[in-house]
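Provided herewith is a single structure, encoded as structure tokens, for subsequent inquiry.
A single protein chain has been removed from this complex, and every other one stays in its place.
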Amino acid sequence: MSKIHVSTTVNGDAVEYLCDPRETLLDCLRDKLSLTGAKEGCGTGDCGACSVTLDGRLVCSCLVLGVEAEGKEIGTVEGIAEGDVLHPLQQKFIDYAALQCGICTPGILVAAKALLEQNPDPTEEEVRFWLAGNLCRCTGYDKIIRAVMDTARDMREAV
Amino acid sequence: MVEVHLWSGLRSLAGGCEVVSVEARDTGEMLRALVRAHPELQAPIDAGVSVAIDGRVIASGLTEPIPEGAEVYLMQRLRGG
Amino acid sequence: MQYHSPDSFAQAARLAAEAEGITRFLAGGTDVLVQLRADIVTPDTLIDIKKIPGTHDITRNGDGSWTLGVAVPGAELGEHAGLVADWPGVVEAMNLVGSTQVQGRATLTGNLCNGSPAADSVPAMVAASMTATVTGPDGERVVAVEDIPTGPGRTSLAKGELVSALHIPARGANAGDAYLRFIPRSEMDIAVVGCAVNLRLDGDTITEARVSLGAVAPTVLLVQDAAAAIIGSTLDDAALDRLAAAASAACKPIDDKRGTIAFRTEVAGVLAKRVARIAYARAKGEIIRGHHG
Partner (left out) sequence: MALDDRKSDGFTFVGTRPNRPDGLDKVTGRARFGADAHAPGMLHGAILRSPHAHARILRIDTSKAEALKDVKAVVTRADFSDKVEFAPGLEGDFWNILENVMAGDKALYDGHAVAAVAATSALAARDALKLIEVDYEVLPHVTDVDKAMLMDAPVIRQGAADYSVPEGMHPNVVRKHESGHGDVEAGFAEADLVIEDHFTTEATHQGYIEPHACLATLGADGKGELWCCTQGHWIVQKTCAALLGIETANLRVTASEIGGGFGGKTTVFIEPVALALSRKANKPVKLVMSRSEVFRATGPTASASMDIRIGMKKDGTLTAAQGTFRLQGGAFPGGPADFTAMCAFAPYNLPHVRQVGYDVMTNRPKQAAYRAPGSPMAAFAVESVIDELCNQLGLDPIEVRPKNASREGTKASYGPRFQRVGLVETLEAAKAHPHYTAPLKPGQGRGISCGFWFNHGGETSVSLALSEDGSAQVMVGTPDIGGSRASMALMAAEVLGIPYENIRVTIADTATLGYNDVSHGSRVTYASGLATIKAARHAVEKLCERAAKKWGIPVDAVKWENGCAVPSGPNAGEFDPLPLADITADMGRTGGPISGHFEATPEGAGVSFATHIVDAEVDPETGKTKVVRYTVVQDAGKAIHPTYVEGQFQGGAAQGIGWALNEEYIYGADGRLQNSVFLDYRIPVASDLPMIDTVIVEVPNPGHPFGVRGVGETSICPPLAAIANAVSAAAGARMRQLPMSPPRILAALKADG
């Protein structure tokens, strides 16, 4: 099967790859660009571990074809920190032990960051429903929700 | 002498005994002595057993000392999850 | 698999008409990619329609009606204040499909053409009397949305045809719509039962109504008896009971991993009452947020 050349931007860097039209954006990020922060937990858009932003919009990269990334701006967990400065969400997740095994953490951080950019003052219910597509099997979500709520508070107070 | 309490599933293999008395100073000797006394106990012991000595559960050790007069129970081998 | 991204619907229709084997159109892709990944359907030809001009537009026409581009994802519908004010039921139904992530991709058109009897947005589209423009090799036609799905995974679209736009009528005065579904969790499930109600009032009295049910038959149902049960009423308890009875009576469900015949039949009536109350309140001008689960 003939491969297709794709030029796109990931975390601000211009990148190119050749992909089979059947390959997902997740496959391309992980296998062609070695950006393995996004994880495949289900391949059906049910777990959110592969969450990335596509032109600023939160999506599951397992539900986007690699070829669809042509000319787009993609954001992954690898792009959340600025140099050696962690994003407040990243620091709070460490401080609150909002992760146990850590496999769902990249997707949850990408999703939570997208939430706070759109809604800096979410209620607990809003956070829980926004993150309903990010499965975590270890924590019972308690510490994750607290981390997101308190990060939002800190970020509001910081501005 | 050590009095070893069997779980009831084992009694049919020990001549109906609930308690078997054997000469043993540690868990390994105790298990070997049980088989000598009741050869049919070989199968369950090979399948794996744990031993409780005065309530302390020995999951698999064969060298744990058994104090005189200790309360000793044979248990199905404990595994983790 | 051949991948195409045409820049006009005419070209997309031509590609589909000439394609051999299985053809799929890629709008949001949230169903197409799942079927591809699971080796359920591997199309020979995949036609990505998102590069066609207008497919991302939400347009309020001069007469108050709406035209929706076929690639507009659920999230953008939910962020469009004007559309939410006019058709909260249609928007909340679409916004119940999948996760926040899925909302960033999934479209009304895809939800309609996937042909699932349990599709959340379809009962709301049917209740809202929405229509679709269908483009084919021989031109365009306009079809009522309820005439597109013909059974699980099947549609009335001919080879080479695809939906090129969706239309919602003008909202008009004293009217409201709503959608609720039943799922065992609070999110992320396929509807076990779905129900949409769209109605118009004259004072306190219902003068027009459309009631639609999902996941209780091979296709989404438009239940005339249920509408008749509340037209002329003020949605008093007797009318609500008639509505519930008519909704349950219309069900032809199956037992499956998601629910039983008895459960679906019972809950269809329960939901119909709850949805009608919301639609009625909205027609009265109350703002009621779309709620999950």
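Worth pointing out:
The letters A, B and C name the chains in turn, as written, and every chain counts its residues from 1.
Everything below uses one rule, namely that a residue touches a chain if its C-beta (ideal position, glycine included) is under 8 Å from a C-beta of that chain, and two chains touch if they have at least 3 such contacts.
Every value quoted in this text rests on a predicted model; they were computed, and no experiment measured them.
Taking every chain of the complex into account, the absent chain touches A, B, C. Listed residues C:57, C:140, C:187 or C:225: the one in touch with the omitted chain is C:187.
If you put the missing chain back, the residues of chain C touching it would be 38-39, 182, 184-190, 192, 257-260, 262-263, 266-267, 270, 292-293. If you put the missing chain back, the residues of chain A touching it would be 20, 22-23, 27, 30-31, 34-44, 46-47, 49, 76-78, 80-81, 86, 90-91, 93-97, 99-106, 109, 125, 127-129, 131-146. Contacts to the hidden chain, counted on chain B, fall at residues 5, 7-9, 13, 40, 43-44, 47, 52, 54-61, 64, 71, 73-76, 78-81.
Convention: only the chains that are shown with their structure count from here on.
Viewed as a contact network, the protein chains fit none of the simple shapes, being neither a path, a ring, a star nor fully connected.
Among the other chains, the CA centroid farthest from that of chain A is the one of B. Computed from the mean C-alpha positions, the centre of chain A lies at a distance of 29 Å from the centre of chain C.
The centroid of the Cα atoms in chain B and the matching centroid in chain C are 68 Å apart. Of all the residues in chain C, the ones that touch chain A in their complex are 1-3, 26, 29-30, 33-34, 36-38, 42, 46, 48, 50, 73, 75, 98-102, 104-105, 186-188, 292.
Contact residues on chain A toward chain C in their complex (touch as defined above): 1, 4, 20-22, 24, 43-46, 48, 51, 54, 57-60, 62-65, 67-68, 111, 114-115, 129-134.
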